[in-house]
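The complex appears here minus one protein chain, its other protein chains still in place.
Note that the chains are named A and B in the order they appear, and that numbering of residues resets to 1 at the start of each chain.
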Amino acid sequence: MIMKIVTVRRISQFFFFLLFAWFCIVSTVGEEFRQIRGWPVNWFLQLDPLVAIATALTTHTLYWPLLWALAVVVLTIIFGRFFCGWMCPFGTLHQFVGYLGNRKKKTAQKIKLNKYRKAQCIKYFILIFFLFMAAFPSLAATLQTGLLDPIPLVTRSFNLMLLPVIDRGVSLVSVTARFYEGAWLIFAIFLTAVLLNLVIPRFYCRFICPLGALFGILGRFAVWRIGKKQNKCVDCKLCEKSCEGGCEPSGNIRISECVLCFNCREDCKKDELIAYQPVPSLAGEITNPDVSRRGFVLSLAGGIFAVPAVRLGNELGSNWYHIIIRPPGALPEEEFLKRCIKCGQCMRVCPTNIIQPGGIAGGLENLWTPVLNYRIGTSGCQLNCVACGQLCPTSAIRSITLAEKLGEGDFADAGPIKMGTAFFDRNRCLPWAMDKPCIVCEENCPVSPKAIYTQECLNTVRDGILTVKQVTDNMIEVEQVLVPGKFAGGDYYCLLPGGDLRKIAANTENSLEFSPNERLEENLAAGNKIEVQVRLQRPFVDIEKCIGCGVCEHECPVSGKKAIRISAVGETRSADRRLLLKSG
Amino acid sequence: MTGQNDKKYERRQFLGRVGKAGISIAAAGLISYKLYDRQGPNTGADAESLVTLPDFSIPEKPGQAMSIVKGAERKTTVNKAIELLGGIERFVKPGETVAIKPNVAFASSPMLGATANPELVAEVVRLCYKAGARQVIVTDNPINDPASCFTLSGIGRAAGQAGAKVILPKDSLFRYTTLEGGMLIRNWPVFFGPFEKADKLIGISPIKDHARAGASMSIKNWYGLLGGRRNVFHQDINTIIAELSMMVRPTLVILDGTEVMVTNGPTGGSVSDLRRANTLIASCDMIAADACGCGLLDLKVSDLPYLSIAEKAGAGTTDYESLKPILATAG
Partner (left out) sequence: MREVPGRNRRLESAISILLLLVLVIIGLGVFAKQFDVDMGRFGINATDTGLPSQQIQPERQDQSVLETLMPEGFKTLSEAESYNSDNLYEKINGKAPLYIDSGFVKLFTRRFISTEDESLWMEIFVYDMAAVRNAFAVYSQQKRADVVMCGILDPQYAYKTGNALYFIRDQYYIELIGSAETEKLFNSMLEIAKDMKGRLAVDKVTEISELSLFPPDNIVAGSSKLYLKNAFGFEGFTEIFTCRFKISDEPITAFLSECSDPRDAQTTAESYYNFLIDNDAQAKTTANQILKEVGAKVLDFYGTTEIIFSAGKYVGGIHEAEDRKAAEDLAARFLERLSEGAKAIEQ
């Protein structure tokens, strides 16, 4: 029984693609089989050496779950770019679309599509550019590899775009629809990348992918590589018919472009001509990536210069954008930007769907980083939830315990983690501006004691000064015309001439009615002026207790622009964004 | 023969490859091991990078702790004041680096008295060099734009002409500090760079009325050492001033009461805000200096709560009489 290597390769690609998709599907908090349980949903991100190396550059540490990447690095050094050809889910997708798009083409056309192009060196420039943006944390460093690193990119695309759209119909993953701001951009990029395979197969892999570039560099000294074993070659170029890497196995094979698809070996009509061997190809091989010195220096300089250039807006200093509210457990901003790979896992797992991909408002570096939007989703940040930090693969959001989030037990001295502070917009708040009773915010405030408290006040309503016509048992007839039932809510009081206040039970078109227990003064005569007043509870924020969880903002009935909004000032993760002096 | 050579060549190639791969793997392994982080990041600044301002004070000499000199000419009075305390040689030894921190808080003209007098600063610089100082640094972290402050106050030019090196604040000169026993100065950025290598520290400040604190004199002068969003401390102004007196231990403070800003402090703005008092105080105890100086503003020690808080914390004494200040008149 024969098992061809290309068959196994296809099985492997299929297997890892399905595994990846499964991990995306199950990333919901819960214990059922189709929920997160113990599924290692971050495994692909942890295997990604670009994540490990880039975070090692920016933080000078290797976060322990990323040790998986070392295994991939070691295997790549020995065997070559096996990850690209056998494991990468994005690569698999590109290969499949490329296959679908080009299978009807003639052989000669296919060979032409797979020839090596000079532009394949662009991905190395991209890699160098990103790595040098990350290289000098003591001066200024930022982690932007996540923008084009395929694993975070495909994770983002699946979790924040494909899955919500597909699930809208079947509701298997989430009962309520999931929303993600700015997902149109993720969609556009994903679609473009996928469709470009119809132009040239594996377009992204060959020209753009910085991870592929990294593997190309690591695989330079691969012990085993594709090459010609004998001198029998007749230059038919059939080997390049389905060459995935665009590495030209027909001649001087470019080792750093070869993704170990083994199609060349399979398509070659001569036996034992093309082999995977520990010696160099008889036809010659080029091990170095096609990077000119000038190109290298330009990317390097670009990367180093880009960081301070991008930060000229001082968004990390006094010009910080107050609406960028980070999830609980997030590191201080500068440290955060050194670790966030924009994978979107936190956004995927957040049970209330409030973690959203950020835009470029507040700085370019904010793109696709997690930002809390309390208007979207099903609630504010739930008090007893720490899911986001559990899923962050690089600990940009630390995996905090509930005790640390709430400031209990060992963390009682430090107090609870505050994400920001709520501010009332008194021009929009119903009891403040519209004389309408409402304390939805106070009712929903989840901390104990509540961070919203109210002060009572009585305001005379519009057209509320009435003239008494007649007084019977528990009714005052007035001369003015009233809207029947308007004062029946239990919030309205009648101010009598003596200064007493009586609660109004109901009203008809021309009279106010009171409950039998309310004693109306006997000396209330016709012609007296009485006032209808509304009892308002005007809310205030207690900024010492407010943790910025946003439940109030979510529940506020003044839709659109809420009458209470959270701003990141007062967040505990940043020493220089304090609102109050800490006492003791 | 060639076959054998080929085989040898192939084997050498192979071993070469294996060797290089092995080295790469070893390097990757070693780097991973060195950087391996089992804990994950913590919040806030690392404890190891906290700094403490050095103690610049000199041994006490009873009877030579404080001097009060009356006179209209600052150059004369400051010379006399320092002479009475043992001369500049007591404070500055040859070869030392002296840091002078005058009040350069505002981009204000020197005649308005909101900043230290430039001639006074220049004179102190000259005295330090006379005592054999290797270098004298003049520095401050102003409220207004630093370059404008040093220029418009005249201190930049005066100090430079006297041979001092003027250091303006920049990010890299700030480090984090926590004051032991402090409630407010915790993990806070402080202007540290110029003082790191200094041997002695002298503070020079005018006597000013201050709307929030009551008065701004020698202790409040050190507010300039705080970085970050230091305005937040105005919510608890007396505690922060007291903590400043605990955090900074200078060699000498010179409190210039030649012209005192009695209203509209700390910025003043009009010459009519000033009143001539023709007094200059030099002191090794800045709490005593303030306690003495506040009298020129018609204030009592009890009007300035930070004095008592600082005294209780052990940073000095408000009973300046007990230091037996030496009084004199000069010029």
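The rule is short, and it goes like this: a contact is a pair of C-beta atoms (placed from the backbone, for glycine too) under 8 Å apart; a residue touches a chain by one contact, two chains touch by 3 or more.
Because the structure is predicted, anything quoted here is derived from the model rather than measured.
Put simply, the hidden chain is in touch with A once you look at the whole complex. When the omitted chain is restored, the residue from A:Pro40, A:Gly313 or A:Gly489 that touches it is A:Pro40.
The chain that is not drawn here is touched, among residues A:Ala119, A:Leu402 or A:Cys457, by A:Leu402.
The chain not shown here touches chain A at positions 1-5, 7-8, 11-12, 15, 19, 29, 31, 33, 36-40, 43, 271-272, 384-387, 390, 399, 401-403, 405, 408-410, 449.
Rule of thumb we're sticking to: only the chains that are shown with their structure count from here on.
Mean C-alpha position of chain A lies 44 Å from that of chain B. Residue ranges of chain B in contact with chain A, taken from their complex: 10, 13-14, 17-18, 20-21, 24-25, 28-29, 31-32, 35-38, 40-45, 183-184, 186-189, 228-229, 232-233, 235-236. Those residues of chain A that touch chain B in the complex are listed here as 56, 59-64, 67, 70, 73-74, 77-78, 218, 221-223, 278-280, 331-332, 335, 339, 395, 398-399, 573, 575-576, 578, 580-584.
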